[in-house]
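With one protein chain removed, the remaining protein chains of the complex are shown where they sit.
Going in written order, the chains are labelled A and B, and every chain counts its residues from 1.
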Amino acid sequence: MTAYVIRRLLLTIPVLFAIVTLVFAIRPLVPGDPVEIMLFGQSANPEVIANIRAQLGLDKSIPEQYLLYVSNVLRGDLGTSITTRQPVIEEITNRYPATLQLAIGAFLVSGIVGLGSGILAAVYKDSPIDTVAMIVATTGISMPAFWFGLLAIYLFSVNLGWFSVIPDGSLKSLVLPALTLGLIASSIVARLVRSAMLEVLGQEYVQTARAKGLTERRVVMHHALRNAAIPVVTIVGLQFGGLLTGAFIIEAVFAWHGIGELAVQAFAKRDFPMIQGITLVVATTYVLVNLVVDVIYAALDPRITYS
Amino acid sequence: MNVPRIVRALVILALLLTMSAGLTLGSLTQPVAARSQGEGEPVQGGVLHLSLGEEPDQLDPARTISLTASDVMQVVYDRLVYIDDEGLPQPWIAESWEISDDGKVITFKIREGMKFHDGTDVDANAVKFTYDRILDPEMAAPYKSFVETLESVEAPDATTAVFTFSEPYAPFFTNSTIIGIVSPAAVEQFGDDFGHNPVGSGPFMFKEWQPGTRIVFERFPDYVNYREDDTNNGPAYVDSLEYNIIGEAATRTAAFESQELDLIDVEFEDVERFSQTPGLTIVSLENSNNINFVEFSDRPPFDNVAFRKAINYAIDRDAIVELTYLGNATVNPCPVPVGNAAFDADLCAEHGYTFDPDRAREMLAEAGLTDGDGNGFVEMDGEELAVTLWTYTGFPEREKAVEIMQADFNEIGLRTDIQSVDFGALQPMLESGETGMDYMRWTLVDQSILSAMFKSPGWTQQTSDPELDALLDVADTTVDPAARLEASHAAMVYILDNAIIAPIASDWINVAAHDYVQNYHWDALNTPRLNDVWLTRE
Partner (left out) sequence: MTASTLTTSLSPRSTAIRFGPLDFLRRLFRTTQAQIGGAIVLLLLLTAVFAPLVAPYDPYELRVGSAKDPPSPAYPFGTDDLGRDMLSRIMYGARITVQIGTISVALALGIGVTIGLVAGFYGGWIDSLLMRFTDIMLAFPGFLLTLAIVAVLGPGLTNAMIAVGVGAFPGFARLVRGSVLSIRETEYVTAERVLGATPTRIMRSSILPNVLAPIIVLATLAFPLAVLDAAALSFLGLGAQPPTPEWGALLVDGRNYLRTAPHLVNIPGLAIFITVLGFNLIGNNLRDVLDPRLRAR
């Protein structure tokens, strides 16, 4: 097991390195002169332009820029944002907790809603309950996030006045964005729980448990659910990685000041150091979450061998 | 607030290009400064909740170029002078000034007794300190472009600041209003963090900055307001200002409706609804200094005056105003904003263009463009002609306006493609000489907007008309207001007769406020005067 974890960790290193390389490549590939974007139509004297180019390292050759970039990244320096003139790493660190909060909130929502409707659908397979539960579960992921969020704001915040539109940092202001994002994610969870439960419910030991005269509730909760948990945990874990980053539009709509909102602004303004920084941090997070999920999965499932 | 970044950047550019001999700004028109309510006795107290579409980078005039920062800095810093409704500089931190005969030295007398928020004195040394930071090459201050020919500032004593220029610099007074005077002691104290801990002598003191979320200011209790265009001479009425950072417009609107924001830059779509909603008010600045127009590349077929006239006749300007600005704009036949001193409806009616598709078709034919193969679209040199109309992204009304124009052009048989481009990509594209036309918007208070827009080589590097340059030179170097106006009009007639651009409309500035927001208004440079605002919220 330890060997497996170590091997898995070591495998992560080249992946991370490749990510840094790809992220670096974004800048030379993005059209438009970054200095022009920075000055935004203002005519600056050549001296100022040269200074800015030097500041951004644009006066060097691409290989030199690459080495510089890698060494900066290794030292935790992701450059300076073109638009806010703040260190990118600082901006991201400022916003990371908000995104984490939202991800955890949405994770809980998707877990509860997804598990609930998935179990219901599996237990009452092919009944109207199954149909309704699955259609409801599919609804979340089928709504354009932007429309979903906007309708939620108008209904619950403006018309009903239950929540404030501007997040005030309280737990209450997390409810609406987390619910919206969570409902979107719960669709996939519900599907998986249903499939996993159906598979487990069809197996012999569950049939045996039924035959022994256990109540259906006990069969479902004790026997089936526990065995269905393995694939579900994996998926839910992966979902968490996705949630951490999949919240771009939800964050923008709810004025939730996380990384997603930062990314939306950065892409809209072609703030390339910021785009690179966010891409790098998010991809790294995703890789690490996947790593953790893999390890948990390995620990949970005795069928996996670690050769 | 929230003037598109490009517009303000172009103002800078426009001002830079305006190099004239005299130091008189010339006459400006009087924008109608509409106000919200403002009846009854002012009430002290309360929080004014405002919004920003993006987070400002730094609130340090020596470091930022952000327009959002410039808006917020209005409340923190006072300036040397302000510009009144006549377009003339008036005393603020500077009590008076003298201009040398050659126009190269301005000596300001600095007012005594003003204090920064940290208790230190506002004196000539602080003025020198502020401008030295702008001039310092080490700082690479973007605002340096605003003081182009300024060489040095000296402070021989606490009440005298001497500004020396290498060349006379006409736009200095207007431009100086963007540069707030900073507290030297605070800059010393905070160093590189000054931009996040701004200290000036303005009506509001910096209190708190929650990154990405909000910036809070509170009333400066010792404030004395020397501006005569304001009604409140003492400290601000409201206790504090809260700027909430909300990127998505629809979310800002929702927050305004749920009374979490007291005031927003209202979307055109909501103006009518809010004006009919009890408890809400729309405050409009109709006589604005904005102008929207179509400009052309210098390549065929755009180099043909008949073709440019065809474009001018083809555009249904009323439709654009009605459908895209939803009536919140004034159709403008002149090549200057409706709020500009040089604006002259009669002159432009005589030389300008109105919607006339038949004339447009005639002009196309005159330009040698005909539909030979009968497919409904004209050809050029035997080949199907398709022209491109660009605009920049991020402003729905612009994208809608180009859709209308596309339909108008297709109607007269001119096949048109439209394309929205990020501004950062548009300018280099225009400069590189891509053939097409673009829908642009500029804002500038002074008549020098003509030179900024039309003098060679132009901001797109595609303008070269010696005859027009000569006319503009006259306008720029004429100090006498009446004569200067005449010279501007001469240039405008030339511009219209040659259809150098297609002017479309001047859009209004609209703010939606809850009724309890009293006495919200703008100054002559379209800056909100928040020191005057009070709240009557229960």
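Assume a contact is a pair of C-beta atoms (placed from the backbone, for glycine too) under 8 Å apart; a residue touches a chain by one contact, two chains touch by 3 or more.
Just so you know, these numbers come straight off a predicted model, no measurement behind them.
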Missing-chain contact, candidates A:89, A:150 or A:219, resolves to A:150
Contact with the hidden chain, among B:99, B:404, B:474 or B:490, goes to B:404
Residue among A:82, A:113 or A:188 that touches the chain left out of view: A:188
One chain is left out of this view; which of B:57, B:121, B:242 or B:267 touches it in the full complex? B:267
Among B:319, B:347, B:365 or B:474, exactly one should touch the missing chain; which is it? B:319
Residue-wise, where is chain A in contact with the chain that is not depicted? 14-15, 18-19, 22, 26, 29-31, 126, 128, 131, 134-135, 138-139, 141-147, 150-151, 154, 184-185, 187-188, 191-192, 195, 198-199, 202, 234-235, 238-239, 241-242, 244-246, 248-249, 252, 263-264, 267-268, 270, 275, 278-279, 282-283, 286-287, 290
By the contact definition given up top, give the residues of chain B that touch the hidden chain. 249-250, 253, 267, 269-270, 272-273, 316, 319, 322-323, 393-394, 396, 399-400, 402-404, 406-407, 418-420, 422, 425
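Please note the rule applied: only the chains that are shown with their structure count from here on.
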So the centre of each chain is just the mean of its C-alpha atoms; given that, what is the distance between chain A and chain B in Å? 40
Touching residues on chain B, where the partner in the complex is chain A: 5-6, 9-10, 12-13, 16, 54-55, 57-58, 63-66, 137, 140, 142, 144-145, 211-213, 244-248, 250-251, 254-255, 257-258, 260-261, 394, 422-425, 427-428, 459
Residue numbers on chain A that touch chain B, as the complex places them: 31-33, 36-37, 39-44, 47-48, 51-52, 81, 83-86, 91, 94-95, 98, 150, 153-154, 157-158, 161, 164-167, 169, 252-255, 257, 261-262, 264-265, 268-270
